[in-house]
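Heads up, one of the protein chains got dropped from this complex, but the rest are sitting where they should.
Showing chain A:
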């Protein structure tokens, strides 16, 4: 099966007074249905790798194919299109837009894609929210929700355009343990039941242990890439 993400020798160097190597020669492939965790000590470049895979940052060298497309030849708008159609992001902080209701936040990516009518988008938003168990919060502003609820809204938003790839950067980093468990369960289910490629950056070893495949980064290099048994 064609890998959804194929990275070859990805390197990212921050140029400044002192050049800093964030990611060095990372090669990996991720396929549909895989639940991958990326761990490593802080400063090991795990978030940087995730941002490279998520096309939010450009590698200094190396090759990166997402959904079969060579991403290095694309301009900003082309990259945005890939993100829009194929990727959903979940961050440590929920980053919901404060002026918009929960449902409007979830509808943001759908509106940009523009494939659905307003009514269809609304229905899909509500169904995504009910999958997350928070359909009753749909018309509230994000600030009325708890942290865990907000993170679930953010996941619903990440799923808005049915992306094949979910990228999560410390999604439980800011949550209490009960909420963390819920979010972990959702992400796991997305990979196993819905066949999405889920890549999670985390420093939570218990969370990482639930992944099918564990990638460990040290000093920007992939030090191990193992399947769980």
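The criterion applied here is as follows: a contact is a pair of C-beta atoms (placed from the backbone, for glycine too) under 8 Å apart; a residue touches a chain by one contact, two chains touch by 3 or more; residues count from 1.
As a convention for this text, contacts and distances are computed from a predicted model.
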(request) Assuming one chain is omitted from the figure, identify its UniProt name from "hydrogenase (acceptor)", "Cytochrome c oxidase cbb3-type subunit 2", "ABC transporter permease" or "Protein-export membrane protein SecF". (result) "ABC transporter permease"
(request) Considering the whole complex rather than only what is displayed, give the residues of chain A touching the chain that is not shown. (result) 47-48, 51, 54, 56-57, 76-77, 80-85, 87, 89, 91-93, 95, 97-100, 108-109, 111-114, 157, 161, 169
